[in-house]
Structures are given as C-alpha cells and as structure tokens.
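Sharing a structure with you now.
Here's a slice of the assembly, chains where they normally sit.
The chains carry the letters A and B, assigned in the order they are written, with residues numbered from 1 in each.
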Amino acid sequence: MATITMAKAINSGLRIALERDEKVVLMGEDIGKLGGVFRVTDGLQAQFGDMRVIDPPLAESGIMGTAIGMAMRGWRPVVEIQFDGFVYPAFDQIVSQLAKSHKRSAGATRLPIVVRIPYGGGIGAVEHHSESPEAYFAHTAGLRVMSPANPYDAFVMIQQAIACEDPVIFFEPKRRYWDKADFDDTVDVVADPAGVGSPFKARIAREGTDLTLVAYGPMVRTCLEVAEAAAEEGRSLEVVDLRSISPMDVDTLVASATKTGRMVVVHEASVFCGVGAEIAARVTEKCFWTMQAPVLRVGGMHAPYPPARVEHAFLPDLDRVLEAVDQAMDY
Amino acid sequence: MISAPDDLIQLLTPEGQRVSNADFPLDITDDEIRSLYRDLFLVRRWDNEATALQRQGELALWAQCMGQEAAQIGAGRALAPQDMVFPSYREHGVAWTRGVDPVAILGLFRGTTNGGWDPRKHNFGLYTIVIGNQCLHAVGWAMAGMREGTNDAVLTCFGDGGSNQGDVAEAFSFAGIYNAPVVFLCQNNQYAISEPNTRQMRVPVFHKAKGFGFPGFRVDGNDVLAMLAVTRWALENARAGNGPALIEAFTYRIGAHTTSDDPTRYRDPEEVEYWKARDPLLRVKAYLDSVGTPQSFYDSLDAEAEELAQHIRAGARALVDPQPMDIFDHVYAEPHALVEEERAEMAAYIAQFGDLSARHGHGGH
C-alpha cells in the first residue's frame, strides 16, 4: 500500500504489463530517457531497454503505422501520443487501419494496440495541448475508448487495456496526473483479476437520489465536488463515472436515470456533437417516461480551446455544473 | 513519356536479348525463365478474365495490372517463403507468386469482402486501398522481426502517385533509422489515375532513397529478369542486416486505372501503342523463342490458362454474398455491448419481416 499519483499508477501498470508479456512494447516521442513529458514512462527504458521502450522519430502517423505493423506480427504496442492535439497526424492510420483491420480480415488480424493520450485542459498549456477529442474516436467503430478518473482506475484500466484484444484509445486526464490515492500498485490485475471489474462498466462514484451527474476522466472529480457542494444545499446527486465511452455502459446510466429522473452530462469537449449528445439521446430513448427533465449538457463551447488565461471559462466548473443542476431541478 | 528512360537497370532487352549487369549478375536457367513466363502469362490471363467478368457485371470493379506483370512477378519471385509482403491494390502478380487464390482477390472487387485471405497464411497482406498506409505496416512488421531475431525481409508496394504521401516518407524515415529489412517497391506505371509523372515528381522516385540514407535503384520494370535480380539483391541485403532499399520499377499501365476509368480522356493513344510494343511478356517470349522453346510448352500453357480462366469464372460466380448479420462479426475481437445490442435488434428485425425487404418489397434507394 502506497500513496500513488495517477502518473505513477500508469507507470506501474505499464511496468507490470511489460513484465507480464514480452510482446508488449511502448512507443512514443520522448518516452525513453526523458520518461515522457509527464514522466509516465519514467525508468521504463532503463529497465526494459530501447527495443521494448522505443522513442521513435517525430511522426505520429509513422508511429501509429509501425505499431500496427508490429501488432500484425503478434506484438502489443502501447503508443503514447505526447498531447491530445498531436493525434491528428495519426488519424488516418487510426480510422482506416487500426479500427478496421480486424473486420477487414474477418478476424484473422488482431490489433491489440493501446493509444495513450494525455488529454484535456486545466494545466495552463499553450494551444493544441488541452483538447478533448474523444468524440472522434467514440464515433469510430472498431475502437474502444476509455478514460480513467482516478489513480486506482488508471492503474487497473491501463493493464486491462493492454490485455484487451481490441485497439483501445486510452484517454488520460492530464490535469489529474498528480491526484493521489492509496493502493498497492504492484498487482498484476490481469493475472490475478480478483475484485477487479470490467473496464467497460461504469462506476457509481457517489450515490444520490435527486439527479445523476455523468462524467468521465477529468470531470469526475469536478462532479464529485459539485455533488459535495450540492449536498450542502440539501441536494442528493448521484455521480456516474463512465470509465468506458465505447462501449458505453448504458445499463448503468439507465438505472441511475430511472432512479433520479434527472441527468446532467459533463465533459470538457465542445458540447455540439460531443459524447454528451449520445448519452442524452440514448438515455432519453430508454427512459422517456421516467425523465423529469431533459438530459442537460455542460461542456466546452463551440470554439477552439482558448488561451490558458481564459481556459477557466471554457472548462466546466462547479458553478456551471450547479447552474445546470438547478435548471434540471427546476423542470 | 513516349520513350523509355535510358538509365534503367536492364537484363533483357525489349527485343529479347539477355544483357549483363556487373552489379546484378543473374544465374538463371532457361527452364526458370520459362517458369517466369508461365507466371506472366497466367497473371495476364487472370487480369483479362477479371476485366471480362467486370464487363459482364460479375465484378463491381477491376484494377488491371496489365503491363506491370514483369515488375510484379520479378519482385514476387525474388521473395523467400518467410518474407512478408504489404501490397497496394494492384499487386495481382505478387499475389500470384504468394499462392493467393485469384478468386479470393476477386471477392474484394465483387464486393463480397473487404479482405479475402489470411495474411499470415500466404505471408501476403491484405490489399490496401488508402494510398501509402501499407508502407508503414511493412516497417512495423520488420521492426517486430528484428525483435524476434527472425531472418526475413519485407516487401512493400506503392505507386508513382503514392510516392508523394506523407506515410511513404515516414516509412522511409523509420526504415532508415532502424535499419529495418524492408524493400520498398515503387511501380512507376507513369500514371496516378489521370495524372502523369510530370504532376507527381520533379525527379525520378528512386532518388528519394538517398535522402533517407539507403540505396535506390531504377529498374526496367518491364524486364522480369532485372526485376528478379535487383529485388533478390535488395531482399538478401536486407536479410543480411544492411537495411532497406528502394526500387523504382519503371513500367507502364497498359490498361485503364480501373474498369471505371476512361484513359482516353487524358493520354495519347500513340503512347499506349509505344508501350504495348514493349509489353513485358513479348520480350520473354522472344528470348524463349530464340533459345528454341518447343511449341508444346506454349500449348500446355494455353491449356493451363484456360483451366485458370474457368476456375476464375466459376469461382467468381460462386463467391458467397455476405449476409446482414455478418456486419456485426469481427468489429471487435471481444464482446462490445453496443454491437451486441445492434446485432440483437437486427436479428429481431429480420425475424419480424422474414427478410429485409418484406414490408415495401424494396429497400428504397
């Protein structure tokens, strides 16, 4: 048992995966000696060598494409994209090859690749370093998309993602890299899955009865804080941590919506055509008669991510979420 | 251009005369050359048969390789069994040398599948339609091999147009830096659909290799012997741990880009005539005639071709249409809740109507 940051939790998960399966390789710009710009791969090249922990040329399509080639031969590459805004050069390989090869080959070719993307804002960074592009990947059949919200889940889910036979886009909430939790980060959760649930199931992060807040990744903590603040005002909010965006655990969402009758979805990405739209549409369809209010959404504006000095206004925060909660309660 | 460049590596002239090249000696018997001719001839027949099937409505599309058979058979025959190939979408000749059933490839063009064979069974990847993507897979495959300590090389194919794609350049980078055993084969058939070389390059493709630190060669792509010799050298060089090479096979697409294309809109019939006269099959035949190949060889080849044609025709028609429920298979390797939900919905829907077009007798437009 130790106090562990999310960054360290992922580091531990990667180390365990590298130890468990010699076909696991890490690939990504600066993940070697530097340990990645967030130090998530710290020490791994020193331990496993530069044939297992590869810091490749600066070319994301090249990294993704060669990772696919390695996976075709039975390897399990874990690719790090340095920041959210730099995944787009690899988009073609992801959408046309990574997502579709298993189908195209009628199952003959598996691509158990994990694409780790530190994403989201709130760290005062320059442009292209604070984006939330998860909707693009969620809309793309053939990919799985997940995002842990806390150190323990990060530790467990990265191992599960690597063990998964499908490609996984693994969104790491970079502003939560330094959040801490206490747990044993030496457990191989794949070899010994006792007590570890499926990464594709949502988690009730807090129980409540009046309204359901839905979030994933960085916004889960924000929603927990909202629930705390709302409790002070006498409101009981349930918080669902989605964990996996594709597949989406609709059953858990529906159960919670059925219980509370009200739902607010929160994500950093622009609201328009974001993941929240899917949640709203699907939950509304399944809970049409039980909803007391429309599913409301709080998210980024329909605008490019703004400069750091004003990002607080772009990002959902306690006040904006509470405002939506008020609105939903007022129906 | 209505003349072949004069800087091409050549071992067999258009007139069918063997010439030697000190860098690429080729020790080959006439029987082996006959065997190469057999491949060229049968692939040509396959190509023609597929074109005919498309005209008859049995295929939605066909991408002819006519004119490029020497480049493909020469390169393909240079492969060792353990070598892997990452093709584009026109590599019927290479596929042939890997033992892929032509009918399997027809499935893609008939529209019954987006794949058609198991890449590992033939060491021949699926056809790749997005230009350039496959070159990176080739390098990744080679990188995996280097980690496994295997002794094999990888061949990957792209076109003159494709040489401009960022993915191809990135593949050069990675292969060069990692000294990966990859042979890049650019079939310069002088057209990217309608766009001639003048719109796609300022200097011949093979020069690119230098900028990435490995050798590049420009070969007469209509000369099966030169293609065999140079590709063999490059693959052996790669297997020996000396890294990648780039081969530009200068050739000509005698046919249309695909059966949907109308090349009369953009190229000169005279040019086509010039290159038809340099048909890669003709020069091998001329050589074989010059060394006294008996008529019986050609006769039995004709018979073999006829048999192949029948196999292709019958096979194409027998290709089984995929069924609606197949849409849900293999989207993922492990169960995915949404796919399972949609699968169940479709099953219920089909069960309800008996078939997909019961209600209004048609599926609309």
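To be clear about the criterion, a residue touches a chain if its C-beta (ideal position, glycine included) is under 8 Å from a C-beta of that chain, and two chains touch if they have at least 3 such contacts.
Since the model is a prediction, treat every value here as computed from it, not as a measurement.
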{"item": "Copies present in the complete complex, per labelled chain", "value": "A x2, B x2"}
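What we mean here is this: only the chains that are shown with their structure count from here on.
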{"item": "Centre-to-centre distance between subunit B and subunit A (centres being mean Cα positions), rounded to whole Å", "value": "40"}
{"item": "Subunit B residues touching subunit A - in the complex, by the definition given at the top", "value": "86, 113-115, 118-120, 125-126, 130, 133, 135-148, 166-167, 170-171, 173-174, 177, 329-334, 336-339, 341"}
{"item": "Interfacial residue positions of subunit A with respect to subunit B in the complex", "value": "25, 51, 56-57, 59, 61-62, 64-75, 89, 92-93, 96-97, 100-110, 112, 141-142, 144, 164-166, 200, 246-250"}
